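Have a look at the structure below, then the notes.
Just one protein chain is left out here, and the rest sit where they should.
Right after this comes chain A.
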Amino acid sequence: MHCQTGSRGTYVPTSRTIAGDPLERIERLASENAVVIFSVSSCCMCHAIKRLFCGMGVNPTVYELDEDPRGKDMEKALMRLLGNSPAVPVVFIGGKLVGAMDRVMASHINGTLVPLLKQAGALWL
């Protein structure tokens, strides 16, 4: 299940598309859309986080790392970024790292998620 968003992020062209630093690729992909989720298709927590955003009326851009040829490297890079496993799911909003499921939920509960989404243009309510 994919909720494709209407992209409002800035597009940064890069020539380093193949042999690139995975982290850079991640950052590049994250900045291309308002809400970007890095996921693994078989991961249930990723499914939960997708349901959360769709339930809020947001259409996130989802990258399934198990379907990407460079996915393994990106997973490792994400693990380094987050400090612990699992690497997925991880959410970027407005090009900025929000975090894994626990951070996303905490920000939703404390009321900071919605303004962030609105600010990124993912929500219009």
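Heads up, the rule we're going with is that a residue touches a chain if its C-beta (ideal position, glycine included) is under 8 Å from a C-beta of that chain, and two chains touch if they have at least 3 such contacts; residues count from 1.
We adopt the following convention: contacts and distances are computed from a predicted model.
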**Q.** Among "N-acetyltransferase domain-containing protein", "Transporter", "Calcineurin B homologous protein 3" or "TGACG (TGA) motif-binding protein 9", the UniProt name of the subunit that does not appear here
**A.** "TGACG (TGA) motif-binding protein 9"
Q: Decide which residue listed in A:23, A:56, A:82 or A:97 touches the omitted chain of the complex.
A: A:56
(Q) Touching the absent chain: which residues on chain A qualify? (A) 42-45, 47-49, 51-52, 55-56, 86, 101-102, 105-106, 108-111, 113-114
